[in-house]
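A quick write-up on the structure given underneath.
A single protein chain has been omitted; all remaining protein chains appear in their positions.
What follows is chain A.
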Amino acid sequence: MKNVKCECGHINHEGTVLCEACGKPIEGNQHIDGNDDNKVLNMRYEGSARRSRTYKRTIIDKTWNFFSSVKVGVWLIALALIAAAIGTIYPQEEFKNSVLPSSQFYEEQYGLTGKIFYQLGFHNLYSSWWFVTLIALIGISLVICSIDRVVPLYRALKNQKAKRHEIFVRRQRFFSETEQTSDEDRQTFMNNLRKRRYKITEDDGHILAEKNRFSRWGPYVNHIGLIIILIASILRMFDFMHTEGYVWVREGETKVVPTTDQEYYIKNEKFIYETYDRNDERFQEALKNEEFNVPSNFQTNVVIYKVKEKVTLGQEPELEEVARGEIRLNQPLTFDGYSAYQSGTQLRSEYNLISFNVENGEGQQIGMFEFRPNDDQRTYELGNDYKAEIQEYYPQFEITENGPSSFSKFPRNPGIIFEITGPNVEGERYFYLNEDVVPLSDDNEFQVSLEDTQLITASGLIIKKDYSLPFFLIGATIFMIGVAQGLYWHHRRVWLHPKDGKLLVAGHTNKNWFGLQKDIEASLKDTNIEMVKDQQEKF
């Protein structure tokens, strides 16, 4: 135990550089802040004992000291920054937008660097265990660094005495020495400082004038904000605080709302796509050089249903309407804590209806039928015993090595084989593809033509629930308060030290020395006290 008793009587912790009470440099510790080589004392943390620099005994102390080092903290932040930056080079796994598994996707798409990216785990960086650990270590460093600095700083500022040691005063950056001063001079000086909102403490003729001490707490307030943000991001990992899902709903379709545990259904009543009017005077100038129309609105009109009673998967639940509204870009529809955001469109990409007109050889109409790709109707009555029957249907037609097939279940490019039969006709087959009807046999009794088609839009909606945002807001607000507190206010101190009939004046501030100089200059007006000089420039 090497507590150090200063000649002023104050007992300082081991590792103290400047006595907490009188500021006298403590012998043997001056190397810590590099005071050996400089005339001006290093005033950071008031020369208090940072515990990180001392006690290294138990594992707890060693761990503590490791995290208490600002150097370690800066390294952790640098590593996290570099890793986070690398993670943005290629898309993350959830955004790769490909059916290929990740093990193939990155190599095929980006070559060797992509392969390395994948193998090092950067494709899933932000939830990877080591990245999360890195962020957690930064959090630990933040807490411990703050505790280890705010406590000694608080103690030092609380214990400081107006009466300082001569060496402390002489070795301040701002210093002057006046041979002859009157009491009036000192009084004027003090009153002027008081007017500038300095708080004056007097002790045996020694004076301390101090203002804006609270600005010293800025960094720690800022760190509290950061810690709250970290806590908010932990909360965000839990489903009760935050969920996010994505669903494609086609016009007319009703779908389960993802992430709601099958509790909500959403129906796309209608999708509205609008563009800026080229004839509108207001837009003509802007649209002059635009080759394509510029969209002005993507909108889904939806109905939200809640299930009345939970049913076994696969059964149709009874639904109850709970919300209805229009979803536009950045104008979500909110229901029971969930918000549905417009975020994707497959504009008029799927057929909802394809209708055919059937005529006989003489050009007389026999009938019409409407094929709806998502309905299961196989046969259509044309009247007078004429019938159409769907034989094969390929929602998104393609030819594979196994013959005709479909690329997906969505009717984006339907191929249909159907047969028309009538009272005296055996059955004639036709093939529909690309809005064209081709007979599959040579002599045809019928004339089949395409009557009409109807396209629908698939709307992509993000379903989001986020109760963690208020916590982020609180954290960010405290963070900003801390920044402002530390940046826009400055902790300024002036000491008056009478010594053998002389008056020593010293000044210190944590930033903006020019401001302190102006304060002192203005306060010394009409006195004979010497203006302080900046001693740092001498070295």
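Some notes on this structure:
Operating definition for what follows: a residue touches a chain if its C-beta (ideal position, glycine included) is under 8 Å from a C-beta of that chain, and two chains touch if they have at least 3 such contacts; residues count from 1.
Everything that follows uses one rule, which is that contacts and distances are computed from a predicted model.
One chain of the assembly is not displayed; among "TRAP transporter small permease protein", "Predicted lipoprotein", "Peroxiredoxin" or "3-oxoacyl-ACP reductase FabG", its UniProt protein name is "Peroxiredoxin".
Among A:N3, A:Q284, A:T453 or A:Q536, the one in contact with the hidden chain is A:N3. When the missing chain is restored to the complex, the residue among A:H31, A:R44, A:K409 or A:K499 that touches it is A:K409. Considering the whole complex, the residue from A:C8, A:V150 or A:I234 that touches the absent chain is A:I234.
Within the set A:R44, A:K195, A:K308 or A:R378, the residue that contacts the chain not displayed is A:R378. Contacts to the hidden chain, counted on chain A, fall at residues 1, 3, 5, 11, 13, 51, 55, 58, 60-61, 63-64, 99, 124, 127, 129, 132-133, 136-137, 139-140, 143-144, 147, 234, 237-238, 254-256, 258, 262, 312-315, 373-376, 378, 390-396, 400, 402, 405-411.
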